[in-house]
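With one protein chain held back, the other chains of the complex are shown just where they sit.
We just call them A and B in the order they show up, numbering each chain from 1.
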Amino acid sequence: MSSTTLALVLLGAPLVAFFIALVVFRKNHVAAMATVLLGGATTCACALTLLATKAGAPAEQASRAWLHAGGVDIHFGILLDGKTLIMGAAVGVITLCVQVYSLSYMSHDQGRGRFFAFLALFEWAMLSFVYSPSLMQTFVFWELVGLASFFLIGFWHKKPSAIAAAKKAFIITRIGDVGLFIGLILLFQTAHTLDIQTLNTLSFDASRIELITLLLFVGIVGKSAQFPLHTWLPDAMEGPTPVSALLHSATMVAAGVFLFARFHPLFMQAELTLTIVLCIATFTAVLSSTMAMVATDMKRVFAYSSISQLGFMLMGLGAGSLFAGYFHLTTHAIFKALLFLCAGAFIHEHGTNDTVAIGRNGGRNQRIITLGLIVGGGALAGFPLLAGFFSKELIIHALHDKPLFLAGAYLASFMTAYYTFRVIFLVVFPNKDSAVEVEEEPADSHDDHHGSAWPMHAPILLLTAAAIALGWFGDSIATTLGLENPPISIPEMAPAIGVALAGILIAWFDFGRKSAPQTGFVFKIKPLYTLFKNGWYLDAIYKKVFVGAAQAVAGLLFGTENHVLDKASDGIGQGTLQIGSATTMAQSGRLPVYIGVAVVCFAAVMIVLGLEIMR
Amino acid sequence: MSYDFAIAAVVTLAGALLAISQANILHAVFGLAISLVGVAGIFFTLNSPFVAIMEVLIYVGGIAVTMIFAVMLSSVTNPQEKENVGRRLMAAVAAGTFFVGGALVLHHAEFADGKELLNSEHSLQAVGVNLLNRYNLAFETLSVVLLLAIVGAIVIVRKEPAMPADAEEEAA
Partner (left out) sequence: MTLEGTLLLALMLFCFGIYAVLARRNLIGILIGVELMLNAANINFLAFSHFIPTDPAVAKIIVLVVIGLAAAEAAIALAIILKLYRQRSSIDVDAMTLLEGTGAEEASDE
């Protein structure tokens, strides 16, 4: 089978599965789940085959014109290059893991067939986005990814907080999408082509490309949850945990970073944009780490860490190292999916999101899951020789000549190590005597029917293995991307390792050792704690500023509507009625009069005509 | 100017005058019949004997006679038009305006060379052949229209089941 056919199968399988699961097996959950699982397995197999056979080969593109409009062909198709192959494989594997995991996690949900259908839709949208060869397709599936995530975050549509979170995610990413859309249109207007490969070879006028890339970056900020549009991501965990695992790793948030990587040559032409990217990414990484340090909800900690890790990726990309950012995107996808699946398993078992409560409830007795948590956490913290370690080193290496951002990166990775091991220690070494209060007690009424264990354990084990091993595949990933894996000497690595170990040590002091207070050092600085706990009050500020402004505008419009437009339309209506009743006077209903008028008018026309001819 | 045309024209106009001026509607229908015979004569002078025969057959023999039936069935109680000079004057003005306009156009219009074409033997055959070949659609449509007219006329005049008087008033 040619690679194009394989890619088509890869894209088609989830779509077909989606339709079958949603339409044909609407009542039959088991069949729907089986269909989606089959589709996911097919996609995963195709993606891995493609990666294995095409790695290092030159880029290949197949597309078909969908619309000819004014000399421009809008193409839909497939672009196979290094970035696509790696991302496609990551999406395929993680989605399959999440689907298998959901077999158990969602085993008693009333709408699990629908859930699986949306998982398939999500996968299809993301893969089509990743494999897109044209701007149009990119934008269409970018939006579809957002739509699918909207469905999934709001999956429990009877839960008001889930609906609110879904709406928030959709609206906030939409703000970024406006920027992206304008950027894409400008890009098309400048380059007169929709073809991404062609675009990436062009060089542009400096100010123009700066504007375009800035607008593209606005879209990335929304999708990849960077400051100031990051507030949707922590709330997005209102959806089922498998969704969070998918959303935070390979799909949705990864789309933003992938877009950056996709247009990397364009971004490299824009100095100003790169600086702005670095500023925002660094600030976001630090900001969200501070929030993660005080969050008690396990999923929330990981959600904040996603934001901060996405910041790391963008720092790498913004510093000019495509490989560093992309590698971190891949490793992060693996270990973040792992962490969320572990969190989901804990939550499923103990009926609470609170880390402390999970620990006291005997979370560490779930050995496999605890192992997954430790490995995934270690990888996130940059513990030496785990997946995240290598990619983070690369990013820090890329930043070496930018001291300010380098300091930010160190600070963020210190905090990352601290809050990650805070979670690990709280689960592994619960201290019932510590002063810390449990914010959310385990739900007593939690239903006891759990699905069988293996669908949860198998993906976690697989991802654990990947999180350990993936770091060593840096060279082959670099080859696939057609890039160099820069060698980093041990002394160069030392500071980053030191920072990470310091973070772990302090976490040990605060949470791990016997008779540790388990509150953390931030807790002692009350104002800072409150600030972090409330997410720097950004939500409140947004509410005040944007919602207030929107309400003011709405009030103004309401007034206009009531006092101006209503009056005007009423007036028009009344006027029409008046004219109507006036003209009814002329309607005598007497046929001869009507005919007579018609005859006279016609005669008049003839007379005019006759006189015209005479002249 | 040939006499036959003149005679036909005079008969036509005289009949038409009768048809529009007679207060008694029955007389008016007779006037129409006379006028139609005159029109048939004109058709004859225009080298269309077949059409002229059809005119007499259908119009005079069919339509005019049907009208007489209708008159007898309906207006027997009130055959006389009431005097209404104003109305007639208005109608005359409208018709007169129309005539002036038409005459103006006619006077100034330029037609192609108006030579009479007198030799059209086989014209009846041409009509028949064309009617059944080229203008088949018109022919068939006409037959359908006539059928519908017959059915429609029957449906319209058919006696309906008695309706209550007030309901009929409302429907009206």
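In the analysis below, a residue touches a chain if its C-beta (ideal position, glycine included) is under 8 Å from a C-beta of that chain, and two chains touch if they have at least 3 such contacts.
Bear in mind the structure is a predicted one, so any value in this text is a computation, not a measurement.
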item	value
Hidden partner chain, residues of chain B it touches	1-2, 5-6, 9, 12-13, 16-17, 19-20, 25, 28-29, 31-32, 35-36, 39, 42-43, 45-48, 50-51, 54-55, 58-59, 62-63, 66-67, 69-71, 73-75, 77-78, 81-82, 84, 87-88, 90-92, 94-96, 98-99, 102-103, 106, 111-112, 114-117, 120, 123, 126-127, 129-131, 135, 138-139, 142, 145-146, 148-150, 152-154, 156-157, 168, 172
Touch list for chain A against the chain that is not drawn	577, 580-585, 587-592, 595-596, 599
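Heads up, the rule we're going with is that only the chains that are shown with their structure count from here on.
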item	value
Chain centre separation in whole Å, for chain B relative to chain A (CA means)	81
Residues on chain B engaged by chain A in the complex (per definition of touch)	87, 90-91, 94-95, 97-98, 100-105, 107-109
Chain A - residues contacting chain B, complex	592, 596, 599-600, 602-607, 609-611, 613-614
